[in-house]
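Worksheet: one structure, shown below.
One protein chain omitted, others in place.
By letter and in written order, the chains are A, B and C; residue numbering begins at 1 in each of them.
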Amino acid sequence: MDKAIPLENKTEFDESVPRVSSLKRFRRVLLSRKLVVFGLIIIVTSIIAAVFSPLLAPYDPYAFSLKDKFLSPSLSHPLGTDALGRDVLSRLIYGTRTSLIVGIGVVGIASLVGMSLGLVAAYFGGKVYTMIMRFIDTLMTLPMLMLALAIASLLGGGLRNVVVALSIAMIPAYARMMCGQALSVKENDYVRAAEAEGASNIRIMAQHIAPNCFPPLIVMMTMQLGHAILSEAALSFLGIGVAPPAAAWGAMVNDGYKYLHTTPYLSFFPGIAIMLLVFAFNMVGDGLRDALDPRLRGTL
Amino acid sequence: MNATESDILVEVNDLKMHFPVLRGLLKRQVASVQAVDGVSFKIRRGETLGLVGESGCGKTTTGRCVLRLYDPTSGQIVFDGHDITHLKKQQIRPIRREISLIFQDPFSSLDPRQTAGQIVGEPMKIHKLTQNDSEYQDTLAELFKTVGLDPAMLDRVPHEFSGGQRQRIGIARALASQPSLIVCDEPISALDVSIQAQIINLLQELQEGNEGLTYLFIAHDLSVVRHISDRVAVMYLGRIVELTEAVNLFDNPKHPYTRALLSAVPIADPVFEESREWIPLEGEVPSPLNPPSGCTFHPRCQFVMEKCKKISPVLKETEPGHEVACHLVK
Amino acid sequence: MSVLMEVKNLKTYFNTEAGLVKAVDGVSYHINENETIGIVGESGCGKSVTQLSTIQLIATPPGRIVEGGVFFEGRDILKLEKNGQEMRSIRGGKISVIFQEPMTSLNPVMTIGRQLTEAIELHLKMTKEDAKKRAIELLDLVGIPSAKQRLSDFPHQFSGGMRQRVMIALGLSCNPRIIIADEPTTALDVTTQAQLLKLMQDVVREFKASLVIVTHNLGVVARYVERIYVMYAGRIIESGSCKDIFAHPRHPYTMGLLRAVPRLNEPKGKKLVPIVGLPPNLLNMPDTCAFLPRCPYAVEKCRQIPWPELRTLENGVHQTACHLDF
Partner (left out) sequence: MKTYILRRLIQSAVVVILVTIGVFLIMRMLPGDPVLLYVGMDDVNAATTPEEIAALRAEFGLDEPLLKQYLDWIKGAVEGDLGYSFLLETDVADEIKNAMPKTLLLGFVAFSISLLIGIPFGIIAAVRRGTWIDSLVTVLANIGITAPIFWVGIMLIHVFGVKLGWLPTQGYTSVFDDSLLGIKKLIMPIICLTVFPLSGIARQTRSAMLEVTKQDYIRTAWSKGLTEFAINMRHAFRNSVIPVITLAGLQIRAIFGGQVLIETVFNIPGMGRLAVEGLQNQDYAIVQGVILLIALLVTLTNLLIDISYGFIDPRIRYS
């Protein structure tokens, strides 16, 4: 056996934990599920369709041609034509614009307003919290669709007003989520540390609380993009939304409903389009959740 | 030991921190949690005062009052000759630079979305301590080296560090504003045994290398507190029951609670353990919502007298440098 | 003293996102009748996983018991079907566990009484009334005042210390032969810790059971256990009687641990000697001694030979996994 002799210790610094690239991990987890990749493809395709509608659409989506009405799907009109002889495929492609504009607009406005309200309520607590939360509760007594319907009617239809109405209807979801997140993030010692350093309220909220609330909210925003598109479709199905000649998927389903007995595919295709895009956003949301925070895996 | 005025960095007089308990429909205050109930102590410049006790004894609350993270219910906190008890948020800023804090949990105490450099640099930015960017970067690198971290790791985020390294980042952050007092709130209890000694030694070395750096060291582990502190205050239910030199604490404990507490700590020495007397402590710590009358320790004290149930003993010096709050001790 | 349970060459691996973690990598130990042993080590050394593996309480996936045998009452209980009837009658019936977190280890929406009687009814085949009587006796035994009334209380109505007493009652409820206490007092205050460890010591004697205390606290083992196994990086690196190990540690890691912890009875002003570096990352472990990068005594030979097996020292009981002599 060797005799032990203590050696002088040489390490000046601790060795660090092996570095894992969070971006790499994010990409790997995100792309590891087929449905997420499928969703991403659908979303990218839709964005391309929306941006390049005039180039991609085979026909003018607004051009009537009464002699071509109710054509069955064929080579020249892959998805057929509607009651006014307009090409359904072209209208679907243009409809992507409506859906995406509404989705992005609504989620943008609702998340900005809702998250600010939630953050302020959680950070200051007390009376501020009570006031904001009762306001949110009040908005939440009506079904989202009914609230949006009422507001849109009040404002008088049109794409912009639909965006505003849906935004207001979606504010509560963000406010509540953000409030819950902020309340728990607020309890972390690093917020205490910032207070002890003498940081201002704004600095604490903007630098320390808000960024740490984001991961679940980003997931929620992605899923709400789908939800907003679905709600816009519902509103336009009820006849509230973009002005008639413009293409909206929900309105197309409704148009087709009138001719269900003869040409069921008029309703079928726009419905499938809605479902695909909403499904895509949900799947990507799911994937983002796994990729952003492994601890959240398997939860809602 | 007679300390002159300028030797005293912190003076806490009859500090009380009561948290209201709101109940019922109208959220009326029905009671209060007497987390800290009349605590007085002084910390000399350059010394380490240990604050020890079991959970709920008020040691953390005391620390947070000194940091002015809480507004004390009553009493007085004097820091470096200034009464800071009632300073407003804006007025307290300069004091925040002077007093910093090290936390227990190396995970929740660092913002996971900031890099180690941003975390450590934040106090410097808030208090505008550096003139330009290169000075800022140099100071940061210097701080990293001081706490034994490689400055090359400045741009890494907390989850890339181990628990011990994270605690080093926390210490660097506390040092960044060049404070004269650091409140260390259980700084090592979340760390592995083999890492604890690294942090204890680091804290001691920092004090040796920095004349006048003062610690208020809060912990529940008596061995650690005794090891690192010059003087130790033992707290029970919001009050200090005994305050003495660290050596005295183990060799000559006076308060029955201190004795029971010391005997409850197992020592990593089986031979010594066999010869030790264990003073059992019955029951649990009463709720600070409704503390016992008189001496709060009387329901669990084996030497309880009639007097103890009625009159709350005051903390008084029984020997030079040894203060005890017990009717038994003359 | 006869051997009650013997664990041989136990290996438990975890498949994680980052790769294969060999949490327990060839652990052998035994427990005698009416004995208290201590398993000591820092977090991540595999001490808890080892214990949970013996009664197949490892979630699969990600965990997996790869190899080894646990011999208890004449058979290898690792060979039993994981959630089969036989394994379940051992788990909770013959071998019980007291977990670390009293705040989260009891079901928040079930009364204390029901949580106790459910196990009693199952293993002791008692009627509801008898099980309830036994539950009251057990709560009395572990020092819960007015046990009968408290039976219908929920966990959140108890303090941390009281919950851990309930956990102890639960551990005792079916007259087990072995009680595994996994860091039973880590989350509790030192005076409560002393009360509960004393209580466990007493009741284990009364029930003629053996106790395994899993802990990182060297003081706790020094005070309460007879034999110690020290674990590092998924293996036992030193074992022996409590007194031997504290008086004359024979592995650099154990020596380092003892020097790194301040003691109440040491002279004031003594410098601590920390163990440098970090605990090992269990991914991609080299074949050499896992303590090598942190070892102040390392010699060239340490880098050339594989991690030494445990070898028995002169007195025939003390074992170390280091080829150096101290």
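One rule holds in what follows: contacts are C-beta pairs under 8 Å (C-beta built on N, C-alpha and C of every residue); 3 or more make two chains touch, one makes a residue touch a chain.
Because the structure is a prediction, the values reported are computed rather than measured.
Participant: Looking at the full complex, which residue from C:G93, C:G160 or C:P296 touches the chain that isn't shown here?
Facilitator: Here the residue in touch with the unshown chain is C:G93.
Participant: Looking beyond the chains shown, say which of A:T138, A:S184 or A:N201 touches the absent one.
Facilitator: For the chain that is not drawn, the touching residue is A:T138.
Participant: Please identify, in ascending order, the residues of subunit A that touch the omitted chain?
Facilitator: So the residues of subunit A touching the unseen chain are 35, 134-135, 137-138, 140-146, 149-151, 153-154, 156, 226, 230, 233-234, 237-240, 250, 253-254, 256-257, 260-261, 264, 267-268, 270-271, 274-275, 278-279, 282-283, 286, 298-300.
Participant: Just checking the interface: what residues of subunit C touch the absent partner chain?
Facilitator: 55, 57, 83, 87-93, 96-97, 99, 101, 104-110, 118-119, 122-123, 154, 156-157, 167, 170
Methods note: only the chains that are shown with their structure count from here on.
Participant: Which chains share more C-beta contacts than any other pair?
Facilitator: Comparing chain pairs, contacts are most numerous for B-C.
Participant: Specify, in ascending order, the residues of subunit B that touch 2 or more different other chains.
Facilitator: Residue numbers touching two or more other chains: 162, 164-165.
Participant: Going by the contact rule already set, what residues in subunit A reach two or more other chains?
Facilitator: 14, 17, 20
Participant: What does subunit C use to touch subunit B in their complex?
Facilitator: Within the complex, subunit C touches subunit B at residues 42-43, 159, 161-162, 189-195, 198, 216-224, 242-243, 246-247, 256-265, 268, 270-276, 278-279, 294.
Participant: What part of subunit B is in contact with subunit C in the complex they form?
Facilitator: 54-55, 162, 164-165, 192-198, 200-201, 220-224, 226-228, 246-247, 250, 260-273, 278, 280-281, 284-285
Participant: Can you tell me which positions in subunit B touch subunit A when the two form their complex?
Facilitator: 67, 69, 92-93, 96-97, 99-101, 103-105, 108-114, 119, 122-123, 126-127, 148-150, 153, 156-157, 160-162, 164-165, 168, 170, 173, 177
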